[in-house]
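Only one protein chain is missing from this complex, and each of the others stays in its spot.
Up next, chain A:
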Amino acid sequence: MVEQRFDAIVVGAGPSGNAAAYTLAKEGLNVLQLERGEYAGSKNVQGAILYSDALEKLIPNFREDAPLERHVIEQRLWMLDDASYTGMHYRSEEFNEEKPNRYTIIRAQFDKWFSQKVRDAGATVLYETTVKELIRNTSGKVIGVQTDREDGAVMADVVILAEGVNGLVGQRSGLRDELKPDTVALAVKEMHFLPRDVIESRFNLKGDEGVVIEAMGSVTLGMTGTAFLYTNEESISVGIGCLVSDFTEKREAPYELLERFKSHPAIAPLLAGSEVKEYAAHLIPEGGYNAIPSLFGDGWLMVGDAGHFVNAVHREGSNLAMTTGRVAAETVVRLHRMRKEMTKANLAEYQERLEKTFVLKDMRKYRKIPAFLHGNKETLFGLYPRLLSKAAQTWFRVDGLDKKAKEKAIVSSFRQARTLRGMIGDAFKLARAWR
(Lines give C-alpha, C1' and ligand atoms only; values in the text may rest on other atoms or scores of the structure.)
Protein backbone atom coordinates (compact mmCIF):
# COMPACT_ATOMS: atom_id res chain seq x y z
CA MET A 1 0.00 0.00 0.00
CA VAL A 2 0.99 3.62 -0.35
CA GLU A 3 3.24 4.47 2.60
CA GLN A 4 2.18 8.02 2.82
CA ARG A 5 -0.05 10.43 4.57
CA PHE A 6 -2.51 12.35 2.47
CA ASP A 7 -4.26 15.67 2.84
CA ALA A 8 -7.48 13.97 1.77
CA ILE A 9 -8.83 10.56 0.77
CA VAL A 10 -11.80 10.29 -1.59
CA VAL A 11 -13.74 7.01 -1.51
CA GLY A 12 -15.24 6.29 -4.93
CA ALA A 13 -14.68 7.47 -8.51
CA GLY A 14 -18.16 8.37 -9.72
CA PRO A 15 -19.22 11.94 -10.54
CA SER A 16 -19.16 13.17 -6.91
CA GLY A 17 -15.84 11.53 -6.05
CA ASN A 18 -14.21 12.68 -9.27
CA ALA A 19 -15.49 16.23 -8.78
CA ALA A 20 -14.07 16.24 -5.24
CA ALA A 21 -10.72 14.64 -6.11
CA TYR A 22 -10.29 16.88 -9.16
CA THR A 23 -10.97 20.06 -7.18
CA LEU A 24 -8.60 19.04 -4.36
CA ALA A 25 -5.79 17.99 -6.70
CA LYS A 26 -6.07 21.07 -8.88
CA GLU A 27 -5.66 23.22 -5.77
CA GLY A 28 -2.44 21.39 -4.96
CA LEU A 29 -3.58 19.11 -2.16
CA ASN A 30 -2.11 15.65 -1.85
CA VAL A 31 -5.10 13.44 -2.69
CA LEU A 32 -5.66 9.69 -2.71
CA GLN A 33 -8.77 8.38 -4.47
CA LEU A 34 -9.87 4.77 -4.00
CA GLU A 35 -12.17 2.90 -6.41
CA ARG A 36 -13.21 -0.71 -6.03
CA GLY A 37 -13.84 -1.28 -9.76
CA GLU A 38 -11.23 -2.26 -12.32
CA TYR A 39 -11.64 1.22 -13.80
CA ALA A 40 -13.69 4.28 -12.89
CA GLY A 41 -17.28 3.65 -13.94
CA SER A 42 -17.12 -0.14 -13.93
CA LYS A 43 -19.49 -0.28 -10.94
CA ASN A 44 -21.60 2.70 -11.93
CA VAL A 45 -24.98 2.89 -13.63
CA GLN A 46 -26.99 5.89 -14.70
CA GLY A 47 -29.68 6.63 -17.33
CA ALA A 48 -27.70 8.69 -18.31
CA ILE A 49 -28.05 12.45 -18.75
CA LEU A 50 -25.17 14.85 -18.15
CA TYR A 51 -26.04 18.45 -17.28
CA SER A 52 -23.38 20.79 -18.59
CA ASP A 53 -23.51 23.46 -15.90
CA ALA A 54 -22.21 21.36 -13.00
CA LEU A 55 -19.32 19.95 -15.06
CA GLU A 56 -18.55 23.31 -16.65
CA LYS A 57 -17.88 24.75 -13.22
CA LEU A 58 -15.12 22.15 -12.87
CA ILE A 59 -13.82 21.69 -16.40
CA PRO A 60 -15.00 24.63 -18.56
CA ASN A 61 -13.72 23.14 -21.84
CA PHE A 62 -15.00 19.60 -21.20
CA ARG A 63 -16.70 19.50 -24.61
CA GLU A 64 -13.30 19.33 -26.31
CA ASP A 65 -12.59 15.74 -25.34
CA ALA A 66 -15.32 14.32 -23.05
CA PRO A 67 -17.11 11.25 -24.45
CA LEU A 68 -20.53 12.83 -25.07
CA GLU A 69 -23.23 11.01 -27.00
CA ARG A 70 -25.97 13.42 -28.12
CA HIS A 71 -27.10 16.84 -26.97
CA VAL A 72 -30.76 16.80 -26.00
CA ILE A 73 -33.06 18.90 -28.18
CA GLU A 74 -36.32 17.19 -27.35
CA GLN A 75 -37.92 16.05 -24.11
CA ARG A 76 -40.99 13.83 -24.11
CA LEU A 77 -43.14 13.10 -21.05
CA TRP A 78 -45.46 10.20 -21.65
CA MET A 79 -48.38 8.86 -19.60
CA LEU A 80 -48.95 5.28 -20.68
CA ASP A 81 -51.88 2.96 -20.43
CA ASP A 82 -51.73 -0.51 -21.94
CA ALA A 83 -52.45 0.55 -25.53
CA SER A 84 -51.81 4.29 -25.67
CA TYR A 85 -49.75 7.18 -24.52
CA THR A 86 -50.72 10.74 -23.75
CA GLY A 87 -47.69 12.89 -24.18
CA MET A 88 -46.09 16.24 -23.89
CA HIS A 89 -43.16 16.96 -26.17
CA TYR A 90 -40.88 19.93 -26.02
CA ARG A 91 -38.45 20.35 -28.86
CA SER A 92 -36.49 23.47 -29.59
CA GLU A 93 -33.96 24.44 -32.22
CA GLU A 94 -32.50 26.70 -29.55
CA PHE A 95 -31.06 23.61 -27.84
CA ASN A 96 -28.78 23.35 -30.89
CA GLU A 97 -26.60 25.97 -29.25
CA GLU A 98 -22.86 26.39 -29.26
CA LYS A 99 -22.60 25.04 -25.73
CA PRO A 100 -25.49 22.61 -25.27
CA ASN A 101 -27.18 22.35 -21.89
CA ARG A 102 -27.70 18.59 -21.65
CA TYR A 103 -26.15 15.52 -23.18
CA THR A 104 -26.76 11.81 -23.11
CA ILE A 105 -23.65 9.95 -21.99
CA ILE A 106 -22.46 6.40 -21.38
CA ARG A 107 -21.34 6.40 -17.80
CA ALA A 108 -18.53 3.84 -17.94
CA GLN A 109 -16.88 5.85 -20.71
CA PHE A 110 -17.58 9.23 -19.16
CA ASP A 111 -16.30 8.20 -15.72
CA LYS A 112 -13.08 6.86 -17.28
CA TRP A 113 -12.54 10.20 -18.99
CA PHE A 114 -13.27 12.14 -15.79
CA SER A 115 -10.94 9.86 -13.84
CA GLN A 116 -8.12 10.62 -16.31
CA LYS A 117 -8.69 14.34 -15.66
CA VAL A 118 -8.39 13.65 -11.93
CA ARG A 119 -5.06 11.87 -12.46
CA ASP A 120 -3.84 14.63 -14.79
CA ALA A 121 -4.62 17.12 -12.02
CA GLY A 122 -2.20 15.21 -9.79
CA ALA A 123 -4.32 12.93 -7.60
CA THR A 124 -3.17 9.39 -6.81
CA VAL A 125 -5.93 7.04 -7.96
CA LEU A 126 -5.98 3.40 -6.93
CA TYR A 127 -8.46 1.12 -8.69
CA GLU A 128 -9.42 -2.42 -7.65
CA THR A 129 -9.27 -1.26 -4.05
CA THR A 130 -12.25 -1.66 -1.75
CA VAL A 131 -12.47 0.45 1.37
CA LYS A 132 -13.60 -1.76 4.23
CA GLU A 133 -13.93 0.71 7.05
CA LEU A 134 -12.92 4.06 8.44
CA ILE A 135 -10.05 4.39 10.89
CA ARG A 136 -10.64 6.65 13.89
CA ASN A 137 -8.41 7.94 16.64
CA THR A 138 -9.22 7.57 20.33
CA SER A 139 -11.43 10.64 20.32
CA GLY A 140 -13.48 9.26 17.41
CA LYS A 141 -12.13 11.50 14.67
CA VAL A 142 -11.79 9.84 11.27
CA ILE A 143 -8.10 9.72 10.42
CA GLY A 144 -7.96 7.27 7.54
CA VAL A 145 -9.39 4.19 5.86
CA GLN A 146 -8.76 0.46 5.94
CA THR A 147 -8.69 -1.10 2.47
CA ASP A 148 -8.71 -4.71 1.30
CA ARG A 149 -5.08 -4.48 0.16
CA GLU A 150 -2.23 -5.98 2.14
CA ASP A 151 -1.16 -3.51 4.86
CA GLY A 152 -4.15 -1.61 3.60
CA ALA A 153 -4.42 1.20 6.13
CA VAL A 154 -3.90 4.69 4.80
CA MET A 155 -4.15 7.97 6.67
CA ALA A 156 -5.40 11.43 5.81
CA ASP A 157 -6.60 14.66 7.41
CA VAL A 158 -10.07 14.18 5.97
CA VAL A 159 -12.06 11.45 4.20
CA ILE A 160 -14.69 12.31 1.60
CA LEU A 161 -17.24 9.52 1.21
CA ALA A 162 -18.35 9.45 -2.42
CA GLU A 163 -19.19 5.77 -2.36
CA GLY A 164 -22.62 5.98 -3.97
CA VAL A 165 -26.08 4.91 -2.91
CA ASN A 166 -24.94 1.47 -1.82
CA GLY A 167 -22.59 3.06 0.68
CA LEU A 168 -21.49 0.39 3.08
CA VAL A 169 -18.55 2.30 4.56
CA GLY A 170 -20.57 5.22 5.85
CA GLN A 171 -23.39 3.01 6.98
CA ARG A 172 -21.21 0.47 8.82
CA SER A 173 -19.28 3.26 10.44
CA GLY A 174 -22.54 4.60 11.84
CA LEU A 175 -22.35 7.83 9.85
CA ARG A 176 -25.71 7.15 8.25
CA ASP A 177 -28.62 4.76 8.67
CA GLU A 178 -29.27 1.83 6.38
CA LEU A 179 -31.40 2.83 3.39
CA LYS A 180 -35.12 2.21 3.81
CA PRO A 181 -37.00 0.28 1.10
CA ASP A 182 -39.39 3.20 0.58
CA THR A 183 -36.60 5.74 0.05
CA VAL A 184 -34.75 3.96 -2.74
CA ALA A 185 -35.81 2.91 -6.22
CA LEU A 186 -34.47 -0.16 -7.95
CA ALA A 187 -33.88 0.55 -11.63
CA VAL A 188 -32.95 -1.87 -14.39
CA LYS A 189 -31.63 -0.82 -17.76
CA GLU A 190 -30.55 -2.26 -21.09
CA MET A 191 -28.30 -0.89 -23.80
CA HIS A 192 -29.81 -1.44 -27.25
CA PHE A 193 -27.52 -0.88 -30.21
CA LEU A 194 -28.72 0.37 -33.60
CA PRO A 195 -26.96 2.12 -36.50
CA ARG A 196 -26.94 5.87 -35.94
CA ASP A 197 -28.88 6.63 -39.14
CA VAL A 198 -31.67 4.33 -37.89
CA ILE A 199 -31.81 6.18 -34.57
CA GLU A 200 -31.81 9.53 -36.34
CA SER A 201 -34.67 8.63 -38.66
CA ARG A 202 -36.75 7.01 -35.90
CA PHE A 203 -36.46 10.02 -33.64
CA ASN A 204 -36.41 12.70 -36.33
CA LEU A 205 -32.86 13.81 -35.54
CA LYS A 206 -29.89 15.15 -37.45
CA GLY A 207 -26.24 14.94 -36.47
CA ASP A 208 -25.69 14.73 -32.73
CA GLU A 209 -29.20 15.77 -31.69
CA GLY A 210 -30.86 13.57 -29.09
CA VAL A 211 -34.26 12.80 -27.59
CA VAL A 212 -35.18 11.92 -24.03
CA ILE A 213 -38.40 10.10 -23.14
CA GLU A 214 -39.62 9.84 -19.52
CA ALA A 215 -42.68 7.62 -19.10
CA MET A 216 -45.06 6.78 -16.31
CA GLY A 217 -48.35 4.96 -16.05
CA SER A 218 -49.73 1.46 -16.18
CA VAL A 219 -46.34 0.07 -17.12
CA THR A 220 -45.31 0.13 -13.44
CA LEU A 221 -48.41 -1.86 -12.42
CA GLY A 222 -49.49 0.62 -9.77
CA MET A 223 -46.02 0.92 -8.24
CA THR A 224 -44.29 4.26 -7.65
CA GLY A 225 -41.90 4.53 -10.54
CA THR A 226 -40.95 5.78 -13.97
CA ALA A 227 -39.45 4.42 -17.14
CA PHE A 228 -37.12 6.08 -19.62
CA LEU A 229 -35.62 5.88 -23.06
CA TYR A 230 -32.59 7.97 -24.00
CA THR A 231 -30.96 8.17 -27.42
CA ASN A 232 -27.19 7.80 -27.57
CA GLU A 233 -25.02 8.03 -30.67
CA GLU A 234 -25.38 4.41 -31.73
CA SER A 235 -27.46 2.99 -28.93
CA ILE A 236 -30.59 3.52 -26.88
CA SER A 237 -30.64 3.32 -23.08
CA VAL A 238 -33.97 1.93 -21.92
CA GLY A 239 -34.92 1.31 -18.34
CA ILE A 240 -37.51 1.33 -15.60
CA GLY A 241 -37.38 1.78 -11.84
CA CYS A 242 -39.77 1.58 -8.90
CA LEU A 243 -39.45 1.90 -5.15
CA VAL A 244 -37.91 -1.18 -3.53
CA SER A 245 -40.80 -1.28 -1.04
CA ASP A 246 -43.29 -1.51 -3.92
CA PHE A 247 -41.34 -4.28 -5.64
CA THR A 248 -41.25 -6.16 -2.34
CA GLU A 249 -44.94 -5.70 -1.68
CA LYS A 250 -46.03 -6.62 -5.21
CA ARG A 251 -43.39 -9.31 -5.71
CA GLU A 252 -42.79 -8.13 -9.25
CA ALA A 253 -39.61 -9.04 -11.12
CA PRO A 254 -37.83 -5.87 -12.35
CA TYR A 255 -36.72 -7.54 -15.60
CA GLU A 256 -40.28 -8.55 -16.37
CA LEU A 257 -41.35 -4.95 -15.86
CA LEU A 258 -38.61 -3.89 -18.27
CA GLU A 259 -39.81 -6.41 -20.86
CA ARG A 260 -43.31 -5.07 -20.44
CA PHE A 261 -42.11 -1.51 -21.06
CA LYS A 262 -40.04 -2.55 -24.07
CA SER A 263 -43.01 -4.34 -25.60
CA HIS A 264 -45.40 -1.40 -25.10
CA PRO A 265 -46.79 -0.37 -28.51
CA ALA A 266 -45.30 3.12 -28.05
CA ILE A 267 -41.80 1.80 -27.29
CA ALA A 268 -41.37 -1.44 -29.25
CA PRO A 269 -41.07 0.19 -32.72
CA LEU A 270 -38.34 2.50 -31.41
CA LEU A 271 -36.22 -0.49 -30.36
CA ALA A 272 -37.05 -2.88 -33.21
CA GLY A 273 -34.07 -4.76 -34.62
CA SER A 274 -31.64 -3.61 -31.92
CA GLU A 275 -28.86 -5.67 -30.41
CA VAL A 276 -28.71 -5.72 -26.61
CA LYS A 277 -25.20 -5.48 -25.18
CA GLU A 278 -25.68 -4.91 -21.45
CA TYR A 279 -28.20 -5.37 -18.68
CA ALA A 280 -27.67 -3.35 -15.51
CA ALA A 281 -29.36 -2.74 -12.17
CA HIS A 282 -28.78 -0.02 -9.62
CA LEU A 283 -30.45 1.71 -6.71
CA ILE A 284 -31.45 5.36 -6.90
CA PRO A 285 -31.86 7.36 -3.68
CA GLU A 286 -35.38 8.78 -3.98
CA GLY A 287 -36.20 9.75 -0.43
CA GLY A 288 -35.54 13.42 -1.06
CA TYR A 289 -34.61 16.06 1.48
CA ASN A 290 -35.89 14.14 4.50
CA ALA A 291 -33.64 11.19 3.70
CA ILE A 292 -30.42 13.23 3.58
CA PRO A 293 -28.12 11.94 6.34
CA SER A 294 -25.63 14.00 8.35
CA LEU A 295 -23.21 15.33 5.78
CA PHE A 296 -20.15 16.04 7.90
CA GLY A 297 -18.41 15.07 11.10
CA ASP A 298 -14.97 14.92 12.67
CA GLY A 299 -12.68 14.18 9.76
CA TRP A 300 -15.29 13.26 7.16
CA LEU A 301 -17.74 14.58 4.58
CA MET A 302 -20.43 12.86 2.51
CA VAL A 303 -21.26 13.72 -1.12
CA GLY A 304 -23.33 12.51 -4.11
CA ASP A 305 -25.67 9.51 -3.90
CA ALA A 306 -24.14 8.56 -0.55
CA GLY A 307 -25.65 11.80 0.74
CA HIS A 308 -28.98 11.01 -0.97
CA PHE A 309 -28.56 13.91 -3.41
CA VAL A 310 -31.11 13.06 -6.11
CA ASN A 311 -33.92 15.34 -7.24
CA ALA A 312 -36.49 12.72 -8.19
CA VAL A 313 -38.99 15.23 -9.58
CA HIS A 314 -36.58 16.60 -12.18
CA ARG A 315 -34.63 13.36 -12.66
CA GLU A 316 -31.40 15.14 -11.68
CA GLY A 317 -28.58 13.38 -9.88
CA SER A 318 -25.16 13.59 -11.49
CA ASN A 319 -25.23 17.41 -11.38
CA LEU A 320 -26.06 17.34 -7.66
CA ALA A 321 -23.30 14.77 -7.22
CA MET A 322 -20.68 16.89 -8.97
CA THR A 323 -21.78 20.04 -7.17
CA THR A 324 -21.67 18.46 -3.71
CA GLY A 325 -18.28 16.91 -4.53
CA ARG A 326 -16.91 20.25 -5.67
CA VAL A 327 -18.33 22.19 -2.70
CA ALA A 328 -17.03 19.61 -0.20
CA ALA A 329 -13.58 19.86 -1.77
CA GLU A 330 -13.63 23.66 -1.79
CA THR A 331 -14.41 23.58 1.92
CA VAL A 332 -11.48 21.26 2.56
CA VAL A 333 -9.17 23.40 0.42
CA ARG A 334 -10.04 26.54 2.38
CA LEU A 335 -9.55 24.88 5.76
CA HIS A 336 -6.28 23.38 4.55
CA ARG A 337 -4.98 26.77 3.41
CA MET A 338 -5.89 28.36 6.73
CA ARG A 339 -4.24 25.44 8.52
CA LYS A 340 -7.46 24.73 10.32
CA GLU A 341 -8.25 21.25 11.62
CA MET A 342 -10.81 19.06 9.84
CA THR A 343 -13.11 19.02 12.84
CA LYS A 344 -16.86 18.72 12.76
CA ALA A 345 -17.26 22.38 13.67
CA ASN A 346 -14.98 23.54 10.86
CA LEU A 347 -16.37 21.13 8.26
CA ALA A 348 -19.88 22.48 8.96
CA GLU A 349 -18.90 25.09 6.42
CA TYR A 350 -19.67 22.44 3.74
CA GLN A 351 -23.33 22.44 4.64
CA GLU A 352 -23.40 26.25 4.88
CA ARG A 353 -21.95 26.47 1.38
CA LEU A 354 -24.40 23.90 0.07
CA GLU A 355 -27.33 25.89 1.45
CA LYS A 356 -26.40 28.67 -0.96
CA THR A 357 -26.42 26.40 -4.01
CA PHE A 358 -29.35 25.01 -6.00
CA VAL A 359 -28.69 21.61 -4.42
CA LEU A 360 -30.20 22.12 -0.97
CA LYS A 361 -32.69 24.72 -2.23
CA ASP A 362 -34.15 22.24 -4.73
CA MET A 363 -34.03 19.31 -2.33
CA ARG A 364 -35.87 21.35 0.29
CA LYS A 365 -38.46 22.62 -2.18
CA TYR A 366 -39.59 19.07 -2.97
CA ARG A 367 -39.27 17.64 0.53
CA LYS A 368 -42.94 16.56 0.59
CA ILE A 369 -43.02 15.04 -2.89
CA PRO A 370 -41.68 11.53 -2.08
CA ALA A 371 -44.41 10.97 0.51
CA PHE A 372 -47.03 12.35 -1.87
CA LEU A 373 -45.98 10.05 -4.72
CA HIS A 374 -45.71 7.04 -2.46
CA GLY A 375 -49.04 7.69 -0.74
CA ASN A 376 -50.97 8.19 -3.98
CA LYS A 377 -49.29 5.66 -6.23
CA GLU A 378 -52.41 3.81 -7.39
CA THR A 379 -54.13 6.98 -8.61
CA LEU A 380 -51.04 8.74 -9.94
CA PHE A 381 -49.41 5.85 -11.75
CA GLY A 382 -52.51 3.83 -12.64
CA LEU A 383 -55.84 5.60 -12.58
CA TYR A 384 -54.99 9.03 -14.00
CA PRO A 385 -52.96 7.81 -16.99
CA ARG A 386 -55.82 5.46 -17.87
CA LEU A 387 -58.48 8.16 -17.47
CA LEU A 388 -56.45 10.65 -19.49
CA SER A 389 -56.00 8.16 -22.27
CA LYS A 390 -59.69 7.28 -22.32
CA ALA A 391 -60.65 10.96 -22.37
CA ALA A 392 -58.28 11.68 -25.27
CA GLN A 393 -59.65 8.77 -27.20
CA THR A 394 -63.27 9.86 -26.67
CA TRP A 395 -62.30 13.35 -27.77
CA PHE A 396 -60.42 12.39 -30.92
CA ARG A 397 -62.62 9.55 -32.17
CA VAL A 398 -65.21 10.82 -34.67
CA ASP A 399 -68.13 8.49 -34.37
CA GLY A 400 -71.35 10.42 -34.84
CA LEU A 401 -71.65 11.32 -31.17
CA ASP A 402 -72.14 15.06 -30.63
CA LYS A 403 -69.41 17.04 -28.88
CA LYS A 404 -71.46 17.96 -25.84
CA ALA A 405 -72.20 14.28 -25.20
CA LYS A 406 -68.48 13.56 -25.52
CA GLU A 407 -67.63 16.20 -22.93
CA LYS A 408 -70.22 14.76 -20.62
CA ALA A 409 -68.84 11.25 -21.09
CA ILE A 410 -65.30 12.43 -20.28
CA VAL A 411 -66.34 14.31 -17.16
CA SER A 412 -68.46 11.46 -15.90
CA SER A 413 -65.69 8.91 -16.49
CA PHE A 414 -63.41 10.98 -14.25
CA ARG A 415 -66.09 11.55 -11.63
CA GLN A 416 -67.08 7.90 -11.51
CA ALA A 417 -63.48 6.78 -11.13
CA ARG A 418 -62.27 9.36 -8.68
CA THR A 419 -65.17 11.62 -7.51
CA LEU A 420 -64.87 15.38 -7.76
CA ARG A 421 -63.80 15.62 -4.15
CA GLY A 422 -61.07 13.03 -4.72
CA MET A 423 -59.68 14.91 -7.71
CA ILE A 424 -59.71 18.25 -5.95
CA GLY A 425 -58.02 16.61 -2.98
CA ASP A 426 -55.29 15.13 -5.21
CA ALA A 427 -54.69 18.49 -6.88
CA PHE A 428 -54.55 20.22 -3.52
CA LYS A 429 -52.13 17.68 -2.07
CA LEU A 430 -49.88 17.95 -5.12
CA ALA A 431 -49.90 21.74 -4.97
CA ARG A 432 -49.00 21.67 -1.29
CA ALA A 433 -46.18 19.17 -1.78
CA TRP A 434 -44.86 21.10 -4.78
CA ARG A 435 -44.67 24.44 -3.03
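As a convention for this text, a contact is a pair of C-beta atoms (placed from the backbone, for glycine too) under 8 Å apart; a residue touches a chain by one contact, two chains touch by 3 or more; residues count from 1.
Here is the rule we go by: contacts and distances are computed from a predicted model.
Chemist: Can you work out the missing subunit's protein name as recorded in UniProt? Choose among "Cytochrome c-type biogenesis protein", "Ferredoxin-like protein", "Glycolate oxidase iron-sulfur subunit" or "Sugar ABC transporter substrate-binding protein".
Modeler: Of the names offered in "Cytochrome c-type biogenesis protein", "Ferredoxin-like protein", "Glycolate oxidase iron-sulfur subunit" or "Sugar ABC transporter substrate-binding protein", the absent chain's UniProt record gives "Ferredoxin-like protein".
Chemist: Using the definition of touch stated at the top, determine which of A:Asp7, A:Glu27 or A:Asp111 touches the missing chain.
Modeler: A:Asp111
Chemist: For the full complex, which residue in A:Ala8, A:Ile59 or A:Val165 touches the chain that was left out?
Modeler: In the complete complex, the chain left out is touched by residue A:Val165.
Chemist: Consider the whole complex, including the chain that is not shown, and state which of A:Leu77, A:Ala281 or A:Ala392 touches that chain.
Modeler: Answer from the full complex: A:Ala281 touches the omitted chain.
Chemist: Please identify, in ascending order, the residues of chain A that touch the omitted chain?
Modeler: The missing chain touches chain A at positions 36-38, 41-46, 48, 106-109, 111, 127-130, 147-149, 165-166, 168, 178-181, 184, 186, 188, 190-191, 235, 237, 244, 247-248, 251-256, 259-260, 263, 276-283.
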